[in-house]
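For this view, one protein chain was removed and the others were kept in their places.
Going by the order they are written in, the chains are A and B; count residues from 1 in each one.
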Amino acid sequence: MDTAIYALLALLALALAFGALLGFASEKFKVEGNPIVDQINDLLPQTQCGQCGHPGCRPYAEAIANGEEINKCPPGGQATINALADLLDQEPMELDDEHGVEKPPMVAFIREDECIGCTKCIQACPVDAILGAAKQMHTVIADECTGCDLCVEPCPVDCIDMVPIATTTRTWKWDLPKKQTETANLIATDTQGELV
Amino acid sequence: MSSNPSQGIPLRTIHEFPGGVHPGENKEQSTRTPIATPPLPNTFILPLNQHSGAPAELLVKVGDYVLKGQMLARANGFVSSPVHAPTSGTVTSVGMHPVPHWSGLEETCLVLEADGKDQWCELDPVADYKTVEKDELVQCIHDAGIVGLGGAGFPAAVKMSSRKASKIHTLIVNGAECEPYITADDMLMRERADRLLGGIEILQHMLNPQEVLIGIEDNKPEAIEAMRKVCAGKDAIEVVPVPTKYPSGDAQRLIWLLTGKEVPSDARSVDIGMLCYNVGTLVAIYDAITEGKPLISRVTTLTGAALHQPGNVEALIGTPAEHLLEFAGIQDEQFDALVMGGPMMGHTLDTTAVPVIKTSNCFIAASREEFPPPPPEQACIRCGMCADACPLSLLPQQLYWHAKSQNHEQLHHHNLFDCIECGACSYVCPSSIPLVQYFRAGKDEIRFQKAKSEKAERSRQRFEQRQKRLEAVAAEKEARRKANAEKARRAKEAKAAAGQSAGQNSADTSAADAKADMIKAAMERAKAKKATRAAGTDVATASSGKPARPQLSPKQKELKIQLSVVNAQIKKCERAASQAGENSSPEAEKLQADIDKLKQQQTQLKAEFEAASAPTEAPAKPAKAELSADEKKHKIELAMARAAVKKAERAVTTAKESDSDQLQTLQQQLEDKRRELARCEEAV
């Protein structure tokens, strides 16, 4: 009888001790996480293009946090979808074609001699990347342009083009080597020529 | 020990660095002949970016005649370097041209057509540098466009002008030249040891280091001998032969070899009181100070199995590589790859049209046997030879796995950014894995992602600021409206207190009034709209249809705008039509009709535009322009009154919708405003 009581007491003491330890640990090593909306917003490309159907990236981040699909962001493309899937512990899915297709990075370009200075594009730009005033020619601050397309539609004289960003020696980057041995029937003499 | 019979020079301890490799040297081919001077080429190609830092800023324009040594482009910012004319001649174009770059892409270059006279501009040497302040000498070196000639091309003046440079205790002179094939520094030391010493003495004067160590790999006995000879009797200067092992010529490796000191990964050598200059850079500094000559030529090694007469040349910057290869007897049937730099770190070039730039220490015209295409990559067997070869004790094989899987956090953790891309790991890899390329791709991808996320962050901030601004504007409007309403309410209360008898049936009538007013206002608005629309098609009414504008813009401009609008519409319609046409939809016809109509309009407008441009339209203008000051004032008042009425109307509508008790006050206001409007109209 005594043994049983001792055993119970010992178990109780152990339970208390470990409980206290766990409680202490959970307080001491608490993970300070961003609210999920911020984390999602950080993964979105911040083009503010509205192709997802929301007025900007943050609203979409909020919508995702409330359970919306993660595949509505064409500028972010598959990379963003994968990152979101990873964050939210979902299966990565294909980009939803309804919202657009993945394009190379673009920048808006105003054909300046055709611009009439109506300021419509300035009002449309979500990141204030167009400079100009009424009746003055407008121009795009290329470094700040997110390539969102939103200025193209409002232009009454259709003088805004979206042009792909050209690679220069400053923006060029190395690619990973091609996977040579993954290709079938490779023999040593098959790899002459370009590697990069 | 007193029994030491030698000259009393204490033997310096050489601190071996870990790793390193011993590739075949292939240096003897290009050291058989002295440094030669190739004939002057006809055309020079001068990239504006031959250094690390910002590209230089152009000072001349196409068609300008320039003299040898004249500055063509100036430094643009702190870390940048000017570009000078290598000979006299005419600037024929400025444009994109292939340059020595990994990507094979083009960069902005200035093309100079030589006139063959090779005439110097006026040079401004420093007579006696010992009497000149350090800052002035730094400026001289900067203006001479001198950059590190060893390969990195870091502007030489920037290195020595930092505040920390005042505490330099050791000057390291880099004559190691560890890359196989290259002998430019070797030949320079053999032939120009005296000028090199002169450069060292200038830096001694400027930086006042306690000691100067000249590190030369022991596979260059002639260079060591030559340097020892000129440095004999100089107490503070010591020539130190270092064991031949690649990459001992890397500045930090050399500092380690000579002093055993380590440069922390987040610092530069200047932070530990050391500066390292390539021997070529020092000769260039000597020439710049004592002769006033800017950096317009350098010693370049021309070698490789495809060359008949390999050797070193004093090449003018901007000389096309093909000109030099021709000079060295290129054999086209052997020629398979052109490498600028050495076989370990140099890059292949797509074309021989690239120019010699300030960092071109070597061109290797290689045959296929010499630089065979890399064998296929095999699986990594984790043999660890790369780690043994790495001079920085990195773990290339771990980096390889993480680079392959694009695991950027792990790459950072394994210190990817400490990698100097020397290629020792790739050299020893038994599985022929192009490790360096993996690391470069990893670094570039990380940099790219960083830039991307920085831009995203900036966009986010701009977006949020804009959002805030819009909200603030809206809030301000709202506040103003409320304030007005409050004011009106008080006024009304005062009124109500004054005459209570009038308030019996006002509620009914005012509502009816408001309705009538609104209808009237809407009609007016419609009228105005019609007028403007008429103005769109009919120029005659256009000028009269907008009388409210305080300043009439010139007719032509207006017409032009209309024209562009019509043009745009046509374009849009056409696009729609072509789409519709593809789908053979019934809309196509309608669209076509629209287009025709628009085109008519367009021609009409064009005609009018031309008519307006003609001087005949001149008399029409003065009539409009001659509005008296009084009239103008009235017009402005009228416009303001109209706006006020509109606002009041809007307020009434919202009040009605929300069943507000302020309705009466608002209507009162509306009435007042209308009266004001009527008065203004009369006045006009």
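In this text, contacts are C-beta pairs under 8 Å (C-beta built on N, C-alpha and C of every residue); 3 or more make two chains touch, one makes a residue touch a chain.
Definition applied: contacts and distances are computed from a predicted model.
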item: Protein name, per the UniProt record, of whichever chain is missing from view ("Aspartate carbamoyltransferase regulatory chain", "Ion-translocating oxidoreductase complex subunit D", "Aspartyl/glutamyl-tRNA(Asn/Gln) amidotransferase subunit C" or "Sugar ABC transporter permease"); value: "Ion-translocating oxidoreductase complex subunit D"
item: Given B:Glu222, B:Asp350 or B:Asp596, the one touching the chain that is not displayed; value: B:Asp350
item: Contact residue for the chain not shown (choose from B:Leu395, B:Ala491, B:Ala576 or B:Ala644); value: B:Leu395
item: Sole contact to the chain not displayed, among B:Glu28, B:Asp124, B:Glu222 or B:Glu262; value: B:Glu262
item: Hidden partner chain, residues of subunit B it touches; value: 17, 21, 23-24, 104, 180, 252, 256, 262-266, 332, 335-339, 341, 343-352, 366, 371, 373-376, 378-385, 387-388, 391-395, 397-398, 409-410, 412-415, 418, 421, 423, 426-432, 434, 436-437, 440
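Here is the rule we use: only the chains that are shown with their structure count from here on.
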item: Interchain centroid distance [CA atoms averaged], subunit A/subunit B, Å; value: 25
item: Subunit A residues touching subunit B - in the complex, by the definition given at the top; value: 41, 44-48, 56-58, 114, 116, 126-129, 135, 143-144, 146, 155-158, 167-169, 172-177, 180-181, 186, 188, 190-193, 195-196
item: Interface residues, subunit B side, partner subunit A - complex; value: 49, 99, 101-103, 105, 107, 373-379, 403-404, 434, 437-438, 440-441, 443-445, 447-448, 452, 455-460, 462-467, 553, 560-561, 564-565, 567-568, 571-572
